[in-house]
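What follows is a single structure, and I will ask about it in a moment.
Missing here is one protein chain; the remaining ones are kept as they sit in the complex.
Labels run A, B and C following the written order; every chain starts at residue 1.
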Amino acid sequence: MTEPEFAGSNPVWMGTTARREGAEWVLRGHKWFASSADGAAFAICMAVTSPEAANVYRRASMILVPTDTPGFTLLGNASVMGERGGDWASHGEVSYQDARVPAANLLGVEGAGFVLAQERLGPGRIHHGMRWIGVCERAFDILCRHAATRELAPGKPLGSKQIVQQGIAESRAEIHAARLMVLHAAWRIEKEGAEAAREEISLIKVTVARTMQKVLDRAIQGLGALGMTDDTPLAWWYAHERAARIYDGADEVHLEAVARRILRGYGMSTR
Amino acid sequence: MTEPEFAGSNPVWMGTTARREGAEWVLRGHKWFASSADGAAFAICMAVTSPEAANVYRRASMILVPTDTPGFTLLGNASVMGERGGDWASHGEVSYQDARVPAANLLGVEGAGFVLAQERLGPGRIHHGMRWIGVCERAFDILCRHAATRELAPGKPLGSKQIVQQGIAESRAEIHAARLMVLHAAWRIEKEGAEAAREEISLIKVTVARTMQKVLDRAIQGLGALGMTDDTPLAWWYAHERAARIYDGADEVHLEAVARRILRGYGMSTR
Amino acid sequence: MTEPEFAGSNPVWMGTTARREGAEWVLRGHKWFASSADGAAFAICMAVTSPEAANVYRRASMILVPTDTPGFTLLGNASVMGERGGDWASHGEVSYQDARVPAANLLGVEGAGFVLAQERLGPGRIHHGMRWIGVCERAFDILCRHAATRELAPGKPLGSKQIVQQGIAESRAEIHAARLMVLHAAWRIEKEGAEAAREEISLIKVTVARTMQKVLDRAIQGLGALGMTDDTPLAWWYAHERAARIYDGADEVHLEAVARRILRGYGMSTR
Partner (left out) sequence: MTEPEFAGSNPVWMGTTARREGAEWVLRGHKWFASSADGAAFAICMAVTSPEAANVYRRASMILVPTDTPGFTLLGNASVMGERGGDWASHGEVSYQDARVPAANLLGVEGAGFVLAQERLGPGRIHHGMRWIGVCERAFDILCRHAATRELAPGKPLGSKQIVQQGIAESRAEIHAARLMVLHAAWRIEKEGAEAAREEISLIKVTVARTMQKVLDRAIQGLGALGMTDDTPLAWWYAHERAARIYDGADEVHLEAVARRILRGYGMSTR
């Protein structure tokens, strides 16, 4: 098996366990930031099932847990950037206290947790890239519309200021580059599969998220106080899409994975 | 009179007017982002009183308006980064519909509005610099505490990662620089007065606000998902202190004012 | 005629003139930074021929001037980043003192100077983008090879440092994005012509030049003192390719042109 992509998902460090008792799995543990747990009918619990497996990436499994299972508790939703959210748009804190589910609730085979996560996360990340391009384009449109129409003085629109122009053109260049990277990665996934496009997927994960942050920042600055208000979606994106550089692998983790892959190609051992 | 510092506060462009009728001022206009209007006993209204004055910076005056004056209406508070706020912590939309106040409510002399605003805003800006240094230090402390104690794997704290270390040291350097600039400006204000320290005040306005944004961004990235939650003050600051680069003169406006001042020293006419 | 792309090439501001005398053009003027003038058999002189033309972009013409024409003098080559250069690799200072050439030496029609320049410069700029991608790739390769093999301590290569890894992966992302932009622009030029791809060409002019500067800077930093020496081509590129953000339209000029084009699409008048 190839090197795992994310140091963050360290199986040695995983606290939730599932032990087999007869025809059941007994789960014990505590999960934080379980997105969309609120209102869900079932959870997919990643738990250590084979703590002694030689390959550390074969120690965990995914198990389906109906949320009405005794021992499963949604302790509450985390408040994120001022919003506790609810239902799909939420990040729950979940507890498993000897929650019992049928053995058949195992997804795939025992120890396949990491493989399954990778298979879903890998291509899943490109969807974020696509969505973020959409956010970028909308923010760009709001900025341009404002710059073209908001007058600083009679007959002198905001967009006549050179510094606003630089930000608009730089945003255009960055969004253009980000879109081409997403299209290219999608093309490669289609042609050669997600595994072959791993590097490209990591690069768009980092690049598009950073581009979005820059474009949103420029748009807010361009709109001034209006950009801080909820009269446009800019403020919400600025606050909540900040998470884009963190979830599904932080920037630093993806960049490290890409670099290690490249350096192995130059003969460097990265263990 | 020296060139006004902020192109944004263009008196030609000011819509609210106050005309004298007998012993009263009659105010008409609409104000947006009137901070702390909610719950206030009176407003200080900046209104054009001498539209024909040759010196455009002598056209506006400041007038006290009790908030129970007929014709004064607080239309509501703007929702900012998801929070509508209230009382002191609010940004109201205010309407003056032929609101009448005694002539004696004029602050200073007629046409002194800009001069008064400058006298208050100038030194007032340094207080933001001081407060932002406080935000920086607290964010820095939260990041360091987390980096020193959060383990990525047993015995391997987050702070052992070189990229986290770079961010911590760069933050230290930037906060250190920002603090020295604030102390220096305060010293100059004390020694020579606010007018002499105008350039320094503009530079800290821009520098400390940008430093704060960078430090908060690094702290959130360092804390990961935890940084996005309201379990620390980082998320609130990240969202709400974004306004620091906008209020009391946007970055671009301060930088332009400083550059024009410098270039005049090189003989360039800046009209 | 559409708005000229570059404010820099202001025909009102052009000092060299060519006046018609019988069957000859008589040229007078002084040119600086005439690249490859040294060793050239002829110059293409851009000169004002119709100073009164209503359309200012129809005032100048291109005229062939053999370098052995009396009145044509190559005053010398400018020393650039420590090198005076020579022959093709040079930037000459040229003087025209009543240099006379046959009327037939006019390229195209009178007043076509700007149109011809645009036709050559437009697509010409993409060739720089292609060449700079080559510089980026070679610099990247030098950095990776060094990082993979240079040991900080026995068994600990430079490339094991996380900050080096971040720079390598960020460079990979940026070069990848830049290459896709160049390929896309080339595809568009082929499909729709250079005029249709004007925005894309400006964006790669800026983006690839900046990417190259960043990649070279990281490579030099990664190689340390070795990166400063002429034992690798990095130092030469770092010094001499700095011009990439200046020649054929400075960053600021291209960005301004792109933004104005975009803002016109939003109804803003940009004269």
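By our rule, contacts are C-beta pairs under 8 Å (C-beta built on N, C-alpha and C of every residue); 3 or more make two chains touch, one makes a residue touch a chain.
The structure presented is a predicted model; accordingly, all values stated were derived computationally and were not measured.
Among the chains you can see, which ones touch the chain that has been omitted?
When the full complex is considered, the omitted chain touches A, B, C.
Taking the full complex into account, find the residue in C:Pro51, C:Gly134 or C:Gly224 that is in contact with the omitted chain.
C:Gly224
One chain is left out of this view; which of C:Ile44, C:Leu74 or C:Ile163 touches it in the full complex?
In the complete complex, the chain left out is touched by residue C:Ile163.
Looking at the whole complex, which of B:Ala104, B:Ala153 or B:Leu180 touches the chain that is not displayed?
In the full complex, the listed residue that touches the missing chain is B:Leu180.
So which bits of subunit A touch the chain we can't see?
So the residues of subunit A touching the unseen chain are 161-163, 166.
Over the whole complex, note the residues of subunit C touching the chain we left out.
Touching the chain left out of view, subunit C contributes residues 7-8, 10, 12-13, 32-33, 78-83, 91, 151-154, 161, 163, 220-221, 224-225, 227-231, 235-236, 238-239, 242-243, 245-247, 250-252.
Spell out, residue by residue, where the missing chain touches subunit B.
144-145, 147-149, 157, 159-160, 162, 164-166, 168-170, 172-173, 176-178, 180-181, 184, 199-200, 202-203, 206-207, 252, 254-256, 258-260, 262-263, 265-268, 270
As a convention for this text, only the chains that are shown with their structure count from here on.
Averaging over Cα atoms per chain, report the distance between subunit B and subunit C in Å.
42
Could you grab the centroid distance between subunit A and subunit B? Build each centroid from C-alpha atoms only and quote it in angstrom.
34
Among the residues of subunit C, pick out those that touch two or more other chains and give their numbers.
Correct list: 162, 166.
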